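Following this message is one structure expressed as structure tokens.
Shown here: the complex without one of its protein chains, the others still in place.
The block that comes next holds subunit A.
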Amino acid sequence: MARMKFLCDADRCIECNGCVTACKNANEVPWGVNRRRVVTLNDGLPGEKSISVACMHCTDAPCAAVCPTDCFYTTTDGIVLHDKDLCIGCGYCFYACPFGAPQFPTTEAFGVRGKMDKCTFCAGGPDEPNTASEFEKYGANRIAQGKLPACAEMCATKALLAGDGDLVADIYRQRTMTRDSRPQTWGWSKAYGAGA
């Protein structure tokens, strides 16, 4: 079985935020929620680097460990999803997540957190794939349609790679060899463990 991973090639990312827009468009995420964001380190200085970051679908996901209602599950593809019918909007997953992935709509009274929303690797949720209820809660289920996440497919410089971790690693290895740069699989050791 494939083990789905994200990889952002920081030598290619130009901080265009196309991935953020593609994600919002494909999943019609709630107002104020950003499942993906681009962070630039040393902005405007020599050595500036940009990285697109979303849920990394960790192997031993901290969000799942702290969830009071145990609403997270990992698919056979290694994608970490959650059940919005069980989520109570407590926010603990956001505080446990290394990548700041979980997001909360704050449309209720007193700005109370609504049900958590995060990147699903465009794999929807526990509902029947590609139904209206699944789309409304979790956004597109492109994986069920045989497609990859919209953010990576839309990336103009092909900086953001998504898919089977082995294939992603092969593509990235080839790139670093061709351009004689040092590999930097950003976030992989945190998300997938030391050997990744």
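In the analysis below, contacts are C-beta pairs under 8 Å (C-beta built on N, C-alpha and C of every residue); 3 or more make two chains touch, one makes a residue touch a chain; residues count from 1.
Note that in this section contacts and distances are computed from a predicted model.
**Q** From the list "Cytochrome c oxidase subunit 2", "Ribose transport system permease protein", "Formate dehydrogenase subunit gamma" or "Cobalt ECF transporter T component CbiQ", give the UniProt name belonging to the chain omitted from this structure.
**A** Record says "Formate dehydrogenase subunit gamma".
**Q** So one chain is hidden, and I want to know which residue out of A:G18, A:G124 or A:G187 touches that hidden chain in the complete assembly.
**A** Of the listed residues, the one touching the omitted chain is A:G187.
**Q** Of A:E28, A:D85, A:E128 or A:D166, which one is in contact with the hidden chain?
**A** A:D85
**Q** Name every residue on subunit A in touch with the hidden partner chain.
**A** Touching the missing chain: residues 17, 20, 34, 37-43, 46-47, 49, 51, 53, 62, 65-71, 83, 85-92, 94-100, 103, 106, 111-113, 182, 184, 186-187, 190.
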